[in-house]
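The full complex has more chains than appear here; those shown keep their coordinates.
Chain lettering (A and B) follows the sequence in which the chains are written, and residue indices restart at 1 in each chain.
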Amino acid sequence: MARLLVLNPNTSSAMTRAIAIAAEQAAAGRAEVSAVQPPLGPESIEGQFDEVVSAYHSLDAVLRIREECDAVIVACYSVHPVIGALREALRQPVIGIMEASILCALPLGARFSVVTTSARWQPLLADGVRALGFWDRCASIRSSGLAVLDLERLPAEEVRSRLVAEARLAVERDGSEVICLGCAGMAGLEEAISSLLGVPVVEGVAAGVGLAISLVAAGLGTAKEGLYRPVDRRPGAGLPEGIARIYEGAEPRRGR
Amino acid sequence: MARLLVLNPNTSSAMTRAIAIAAEQAAAGRAEVSAVQPPLGPESIEGQFDEVVSAYHSLDAVLRIREECDAVIVACYSVHPVIGALREALRQPVIGIMEASILCALPLGARFSVVTTSARWQPLLADGVRALGFWDRCASIRSSGLAVLDLERLPAEEVRSRLVAEARLAVERDGSEVICLGCAGMAGLEEAISSLLGVPVVEGVAAGVGLAISLVAAGLGTAKEGLYRPVDRRPGAGLPEGIARIYEGAEPRRGR
């Protein structure tokens, strides 16, 4: 049975727990799930500054336990820089939940929209969708105006109704046919939103779990020619243990 | 347990059997698989003429048994017109193996290539990759020069070595990092090719099965707003039974 490691790159333990639960429900017994968060860094990720700080500590945290999993799921809804860094360091598949949710949305409708949290994510996710190469299928990226931590702090009903309102605009004004929930903290809301709106709603943690199980079952891992070839060996003195070990060349585990 | 229906849109029973076996191996007990082929039409699909003829009979064949499955996998490596037609008629997910294989390849490397059969598929799949919106991530589409039916007729070793030769050009000249096998008839060759080349090789039937299981597990179905909204009710007199029933408005089964 595939062993999935879910990384929450922020330091909110409550969010890590919620993500772990969502991942286990999605796995539904088809995979073993464990979760990890960095020991230090921002308690929510609200932009590129937070990405850089969280990437460093997250990278180290995952690398310390990299032998214990068959795939890594990065549970931040973005093209988080830790994803590329982990792909260089590992042979297992490394999946971002943004990418996974869009990959699930594409066969379901002509155009998808992402409904996310605060305003800065709008341009940042738009650039992310372009970077992943999905721009032509994207109807819109819409901010709900909620902060990441609002998702836990506000009454569930208020969160839901603000997300539904924004998703409805995506459908009615932007011609979107499928909604992707643009934050790991929205896990668990997909059914309610889908039944209110009448369109498929894809949640990223579940999508990431499904894709990871699929790839592991097919014996597929990260390509080691080209962009993700192994990290060059160099001195690692002074760096945290997980990172240092990669520089000093402990050979990563072989996937297929 | 999800019930998957795999459609082979050509009339080669040998290929239908081979595809069914590949699908069952990929499902590995996680789903029930059945396979269907049209009663009439070309015995291999080598272009748009064949697509039109096979789409008609395939559409009818699937619609006659549409209640008996939770997802449909169209096992022709193309943007086959039956995919869009089935999505209008059904609420279940309908997945093409071309789309599925690319969706699996994307998280594994920066660029993918498709290695396909005869020369006409080169421009046709290039247009298909554009239509799906994945062009920016595509390093190349390469024809091996093999006909679809050669995959069964020629010695396995010759088939393998011609595909490896073409895939190697994709990696070395085109900068591809992941190879997608561009014909349902290539199922079963992925491991051999991957170990010879040292890059991940994605096979479409397996990719389709994995994605279908994922979508069914997440309760996701085809969007019914926009491009795939239900077929308008109209007279169906004279048309084959499966098609006629859709025109005459028997309501499709509800997904989520």
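Keep this in mind: a residue touches a chain if its C-beta (ideal position, glycine included) is under 8 Å from a C-beta of that chain, and two chains touch if they have at least 3 such contacts.
This one's a predicted model, so the numbers in the text were calculated from it and none came from an experiment.
The complex is a homo-oligomer: every protein chain shares one sequence, and counting across the whole structure file gives 6 copies, of which 2 are shown.
Operating definition for what follows: only the chains that are shown with their structure count from here on.
Chain B has its Cα centroid 27 Å from the Cα centroid of chain A.
Chain B meets chain A in the complex at residues 26, 28, 30, 93-96, 99-100, 103-104, 106-111, 132-137, 171, 175, 177-178, 191, 194, 198-200, 202-203, 206-207, 210-211, 213-215, 217-228, 256.
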